[in-house]
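One structure, as structure tokens, below. Some questions next.
All protein chains but one are shown at their positions in the complex.
Coming up: subunit A.
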Amino acid sequence: MSGTATNGRRVVVTGIGVVSPLAVGAELTWKRLIEGQSGIGRITHFDPSELPAQVAGQVPDGPTAEGGLTLSDWVPAKDQKKMDRFIHLGLAAAIQAVEDSGWMPEDEDGRCATGVMIGSGIGGLQTIYDASLTVSSGKARRLSPFFIPSALINLISGHLSIRYGFKGPNHAVVTACATGVHAIGDASRLIQYGDADVMVAGGAEAAICSLGIAGFCSARALSTGSNDDPTKASRPWDKDRDGFIMGEGAGVVVLEELEHAKRRGAKIYGEIGGYGLSGDAYHITAPAEGHNGAFRAMKAALRNSGGLTTADIDYVNAHGTSTMADDLELDAVERFFGDDAKRLAMSSTKSAIGHLLGAAGAVEAIFCLQAIRDGIVPPTLNLDNPARESVIDRVAHVAQQRKIDVALSNSFGFGGTNASIILKRFKD
């Protein structure tokens, strides 16, 4: 981004929160991820035996201290039934991020300069399903007054703003599986343009319900061949991959204008280094041959990076969903990096947690920040036999120690929407 509109305002990340199939908590999720653990198992949220896909990445229940979900630690009991599960998970991640950042505005100016932009790919699907049963059984007048606000995608933003009194921009992204990256990227721009000094941004998803799984099954998008061996089901780039594995959870970051963060002595995870968007204009669910849309999104992110080149990028967190489209992304990444592909590490963390749809991009951006901080590249599980060879190291099976200063994360969504975001080590 150049020109005067941004006044050179830089955006850093000062708080992170994750709810994933590996754990509730950003650091425990990361620890389990780099240990090579898998969060995929047989679906227990409902009985999946009628459906061809029966495995998913569900957020584990359990004590908060052990990385399980204890909902009452995040949402008061009397409010829980007024929100769909995607809002529960989104709030749990957002509260973590806000508390991690230590940012709590003390005056009205501070509250008005703090905004929220937490989206979802699908929203309250289970809530909509339940409500439709009420209506179809002739009880339309008995529909809960909380049905609509429970299902609406922007209500994570709404609830969070009410909880903390954040009165800045109140927004929510809905771009299917690109939601998380779009939310962080667009929220960063609101800070760059001075609409806010702090933005709480990310995505959440909870679509592991009969309607969600059946719908993606009908679209022939889910893996059906590993129902008896769930941890082997998600296998990006592997020749035996046969569809994605649905995951649920949320990822939320606190984005902050650099000088604002410095003034209050905030811990800085990294800087937003660039952000790019593109559209395929091709097909509602499939990317085009060569994945030109992915190529253009990465190119746009680099163009907005203030002078980075492909030689500066050390790690790519791929969209890599464990479908045939993995190789199209690989084509685009190889083409985009050219000779620099040889020194690149690229992994798909969906191999461990599944595809968190609207939360995926936000969780994966957080993994990039943790990879930069710790000098560790998370692995691609189950990459036993790559469907095709590549000069890019795809970090099969085990995590690698590697110095990472700049990472790029890709997310692509149904409708042909693509987004890439660059995270980089903060240097004053």
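Everything below uses one rule, namely that contacts are C-beta pairs under 8 Å (C-beta built on N, C-alpha and C of every residue); 3 or more make two chains touch, one makes a residue touch a chain; residues count from 1.
The criterion applied here is as follows: contacts and distances are computed from a predicted model.
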Protein name, per the UniProt record, of whichever chain is missing from view ("Peptide/nickel transport system permease protein", "Monosaccharide ABC transporter ATP-binding protein (CUT2 family)", "Acyl carrier protein" or "Cysteine desulfurase"): "Acyl carrier protein"
Those residues of subunit A which, in the complete complex, touch the missing chain: 76-78, 82, 141-142, 144-146, 149
